[in-house]
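Can you read through this structure? Questions will come right after.
All protein chains of the complex are present and in place, except for one that has been dropped.
Up next, chain A:
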(Lines give C-alpha, C1' and ligand atoms only; values in the text may rest on other atoms or scores of the structure.)
Protein backbone atom coordinates (compact mmCIF):
# COMPACT_ATOMS: atom_id res chain seq x y z
CA UNK A 1 0.00 0.00 0.00
CA UNK A 2 2.71 2.47 0.93
CA UNK A 3 4.01 4.45 -1.98
CA UNK A 4 7.41 5.95 -2.24
CA UNK A 5 6.99 9.49 -3.57
CA UNK A 6 10.21 9.33 -5.54
CA UNK A 7 8.79 6.46 -7.59
CA UNK A 8 5.41 8.01 -8.20
CA UNK A 9 5.03 9.17 -11.76
CA UNK A 10 3.25 12.42 -12.33
CA UNK A 11 3.92 13.93 -8.94
CA UNK A 12 5.75 17.18 -9.29
CA UNK A 13 7.65 18.72 -6.44
CA UNK A 14 8.14 22.46 -6.11
CA UNK A 15 11.60 23.62 -7.07
CA UNK A 16 12.56 24.12 -3.43
CA UNK A 17 11.56 20.49 -2.72
CA UNK A 18 9.07 21.68 -0.12
CA UNK A 19 5.53 20.40 -0.34
CA UNK A 20 2.77 21.90 1.77
CA UNK A 21 3.37 19.07 4.21
CA UNK A 22 6.85 20.36 4.95
CA UNK A 23 5.63 23.77 6.01
CA UNK A 24 5.01 24.73 9.58
CA UNK A 25 1.36 25.22 10.46
CA UNK A 26 2.14 27.96 12.94
CA UNK A 27 4.16 29.94 10.43
CA UNK A 28 1.31 32.37 9.82
CA UNK A 29 -0.07 32.31 13.35
CA UNK A 30 0.94 35.82 14.30
CA UNK A 31 1.60 37.10 10.82
CA UNK A 32 -0.62 39.94 9.72
CA UNK A 33 -1.71 40.73 6.24
CA UNK A 34 -1.58 44.29 5.04
CA UNK A 35 -5.00 45.87 5.15
CA UNK A 36 -4.53 47.50 1.77
CA UNK A 37 -3.77 44.16 0.17
CA UNK A 38 -6.86 42.63 1.73
CA UNK A 39 -9.06 45.55 0.68
CA UNK A 40 -7.75 45.34 -2.88
CA UNK A 41 -8.42 41.61 -3.05
CA UNK A 42 -11.82 41.91 -1.45
CA UNK A 43 -12.93 44.60 -3.90
CA UNK A 44 -11.99 42.26 -6.73
CA UNK A 45 -13.99 39.47 -5.09
CA UNK A 46 -17.03 41.69 -4.85
CA UNK A 47 -16.85 42.81 -8.45
CA UNK A 48 -16.37 39.17 -9.46
CA UNK A 49 -19.48 38.22 -7.50
CA UNK A 50 -21.34 41.16 -8.98
CA UNK A 51 -21.18 39.81 -12.52
CA UNK A 52 -24.57 38.73 -13.84
CA UNK A 53 -26.37 38.97 -10.51
CA UNK A 54 -30.05 39.81 -10.52
CA UNK A 55 -30.44 41.60 -7.21
CA UNK A 56 -28.83 42.34 -3.89
CA UNK A 57 -29.90 39.01 -2.40
CA UNK A 58 -28.21 37.16 -5.20
CA UNK A 59 -25.02 39.14 -4.70
CA UNK A 60 -25.00 38.50 -0.96
CA UNK A 61 -25.57 34.82 -1.60
CA UNK A 62 -22.55 34.72 -3.87
CA UNK A 63 -20.37 36.45 -1.30
CA UNK A 64 -21.66 33.96 1.25
CA UNK A 65 -20.69 31.07 -1.01
CA UNK A 66 -17.18 32.50 -1.34
CA UNK A 67 -16.74 32.54 2.41
CA UNK A 68 -18.29 29.15 3.14
CA UNK A 69 -15.32 26.84 2.39
CA UNK A 70 -13.06 29.15 4.37
CA UNK A 71 -15.13 28.50 7.48
CA UNK A 72 -14.85 24.74 7.17
CA UNK A 73 -11.08 24.99 6.78
CA UNK A 74 -10.61 27.50 9.58
CA UNK A 75 -12.49 25.27 12.01
CA UNK A 76 -10.05 22.44 11.36
CA UNK A 77 -7.04 24.74 11.55
CA UNK A 78 -7.98 26.63 14.70
CA UNK A 79 -8.81 23.52 16.70
CA UNK A 80 -5.68 21.62 15.67
CA UNK A 81 -3.29 20.39 18.38
CA UNK A 82 -0.60 22.63 16.92
CA UNK A 83 -2.74 25.67 17.78
CA UNK A 84 -4.32 24.79 21.09
CA UNK A 85 -1.60 23.30 23.22
CA UNK A 86 -4.01 22.16 25.88
CA UNK A 87 -6.38 19.25 25.42
CA UNK A 88 -7.91 19.10 21.99
CA UNK A 89 -11.57 19.93 22.30
CA UNK A 90 -14.37 20.23 19.82
CA UNK A 91 -17.59 22.11 20.55
CA UNK A 92 -20.66 19.94 21.06
CA UNK A 93 -23.07 22.64 22.19
CA UNK A 94 -24.29 25.80 20.53
CA UNK A 95 -22.87 28.20 23.08
CA UNK A 96 -19.27 26.95 23.05
CA UNK A 97 -19.45 26.93 19.27
CA UNK A 98 -20.59 30.55 19.16
CA UNK A 99 -17.96 31.51 21.70
CA UNK A 100 -15.39 29.84 19.50
CA UNK A 101 -16.61 31.96 16.60
CA UNK A 102 -16.79 35.20 18.57
CA UNK A 103 -13.43 34.74 20.28
CA UNK A 104 -11.02 32.37 18.53
CA UNK A 105 -12.20 32.82 14.96
CA UNK A 106 -12.66 36.58 15.23
CA UNK A 107 -9.25 37.01 16.81
CA UNK A 108 -7.68 34.97 14.06
CA UNK A 109 -9.40 36.88 11.27
CA UNK A 110 -9.67 40.41 12.66
CA UNK A 111 -7.24 40.39 15.61
CA UNK A 112 -9.99 41.23 18.12
CA UNK A 113 -13.03 39.45 19.54
CA UNK A 114 -16.55 40.14 18.28
CA UNK A 115 -18.43 42.84 20.15
CA UNK A 116 -21.40 40.98 21.50
CA UNK A 117 -23.37 37.79 21.27
CA UNK A 118 -27.08 37.48 21.96
CA UNK A 119 -29.86 34.98 21.68
CA UNK A 120 -32.89 36.21 19.85
CA UNK A 121 -35.83 36.88 22.14
CA UNK A 122 -38.36 36.04 19.46
CA UNK A 123 -37.01 32.77 18.10
CA UNK A 124 -35.03 30.24 20.18
CA UNK A 125 -33.09 28.98 17.16
CA UNK A 126 -31.70 32.40 16.26
CA UNK A 127 -28.52 33.91 17.59
CA UNK A 128 -27.15 37.38 16.98
CA UNK A 129 -23.48 38.21 16.73
CA UNK A 130 -22.57 41.90 16.64
CA UNK A 131 -19.54 43.55 15.15
CA UNK A 132 -19.33 47.30 15.63
CA UNK A 133 -17.00 47.97 12.76
CA UNK A 134 -16.45 45.00 10.45
CA UNK A 135 -13.07 45.05 8.79
CA UNK A 136 -14.52 43.95 5.47
CA UNK A 137 -16.81 46.99 5.27
CA UNK A 138 -14.17 49.53 6.19
CA UNK A 139 -13.39 50.73 2.69
CA UNK A 140 -16.75 50.13 1.14
CA UNK A 141 -19.23 52.85 0.38
CA UNK A 142 -22.50 51.73 -1.06
CA UNK A 143 -24.22 53.42 -3.99
CA UNK A 144 -27.84 54.38 -3.47
CA UNK A 145 -29.27 51.50 -5.51
CA UNK A 146 -27.31 48.97 -3.43
CA UNK A 147 -28.04 50.50 -0.04
CA UNK A 148 -29.45 47.16 1.16
CA UNK A 149 -26.16 45.39 0.52
CA UNK A 150 -23.84 44.42 3.33
CA UNK A 151 -20.57 42.98 2.12
CA UNK A 152 -20.08 41.28 5.47
CA UNK A 153 -22.16 38.55 3.81
CA UNK A 154 -18.72 37.15 3.07
CA UNK A 155 -18.02 36.85 6.80
CA UNK A 156 -21.51 35.41 7.28
CA UNK A 157 -20.49 32.71 4.81
CA UNK A 158 -17.43 31.93 6.93
CA UNK A 159 -19.62 31.61 10.03
CA UNK A 160 -22.02 29.35 8.17
CA UNK A 161 -19.11 27.17 7.07
CA UNK A 162 -17.88 26.82 10.64
CA UNK A 163 -21.33 25.95 12.03
CA UNK A 164 -22.21 23.49 9.29
CA UNK A 165 -18.96 21.58 9.38
CA UNK A 166 -19.00 21.45 13.17
CA UNK A 167 -22.26 19.53 12.92
CA UNK A 168 -24.57 22.43 13.72
CA UNK A 169 -26.56 22.75 10.53
CA UNK A 170 -27.82 26.25 9.86
CA UNK A 171 -30.82 27.44 7.90
CA UNK A 172 -28.91 30.56 7.01
CA UNK A 173 -26.41 33.05 8.32
CA UNK A 174 -26.91 36.57 7.08
CA UNK A 175 -25.33 39.94 7.69
CA UNK A 176 -27.45 43.02 8.26
CA UNK A 177 -26.55 46.61 8.88
CA UNK A 178 -28.06 47.69 12.17
CA UNK A 179 -30.48 50.41 11.14
CA UNK A 180 -30.67 53.81 12.79
CA UNK A 181 -34.20 53.14 13.89
CA UNK A 182 -33.06 50.03 15.63
CA UNK A 183 -35.87 48.11 13.99
CA UNK A 184 -35.79 44.48 13.07
CA UNK A 185 -33.61 42.61 15.49
CA UNK A 186 -33.96 44.73 18.61
CA UNK A 187 -33.08 48.24 19.62
CA UNK A 188 -29.38 48.99 19.61
CA UNK A 189 -27.98 52.22 20.96
CA UNK A 190 -24.92 54.07 19.78
CA UNK A 191 -25.43 53.86 16.06
CA UNK A 192 -23.98 57.31 15.63
CA UNK A 193 -20.81 55.97 17.19
CA UNK A 194 -20.71 52.89 14.99
CA UNK A 195 -22.30 53.68 11.64
CA UNK A 196 -21.13 50.39 10.16
CA UNK A 197 -22.44 48.24 12.99
CA UNK A 198 -23.38 44.86 11.59
CA UNK A 199 -25.35 42.01 13.04
CA UNK A 200 -24.86 38.43 11.92
CA UNK A 201 -28.12 36.53 12.24
CA UNK A 202 -27.41 32.84 12.75
CA UNK A 203 -30.45 30.61 12.29
CA UNK A 204 -29.91 27.03 13.37
CA UNK A 205 -32.02 24.20 12.02
CA UNK A 206 -34.74 22.90 14.34
CA UNK A 207 -33.01 19.53 14.78
CA UNK A 208 -29.92 21.25 16.16
CA UNK A 209 -32.00 23.05 18.77
CA UNK A 210 -33.79 19.80 19.55
CA UNK A 211 -30.49 17.99 20.08
CA UNK A 212 -29.35 20.84 22.31
CA UNK A 213 -32.39 20.35 24.52
CA UNK A 214 -31.83 16.61 24.75
CA UNK A 215 -28.18 17.13 25.67
CA UNK A 216 -29.14 19.70 28.28
CA UNK A 217 -31.52 17.22 29.87
CA UNK A 218 -28.80 14.58 29.84
CA UNK A 219 -26.81 16.90 32.07
CA UNK A 220 -23.58 16.83 30.08
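The definition used in the following text is that contacts are C-beta pairs under 8 Å (C-beta built on N, C-alpha and C of every residue); 3 or more make two chains touch, one makes a residue touch a chain; residues count from 1.
The rule is short, and it goes like this: contacts and distances are computed from a predicted model.
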Which name from "Sedlin", "Checkpoint protein", "ubiquitinyl hydrolase 1" or "S-adenosylmethionine-dependent methyltransferase" does UniProt give the chain that's left off? "Sedlin"
Who touches the missing chain here, A:50, A:79, A:103 or A:120? A:79
Sole touch to the unshown chain from A:124, A:167 or A:195: residue A:167
The missing chain sits against chain A at residues 1-5, 8, 11, 19-21, 23, 25, 69, 72-73, 75-77, 79-82, 87-93, 95-96, 165-167, 211, 215, 218-220
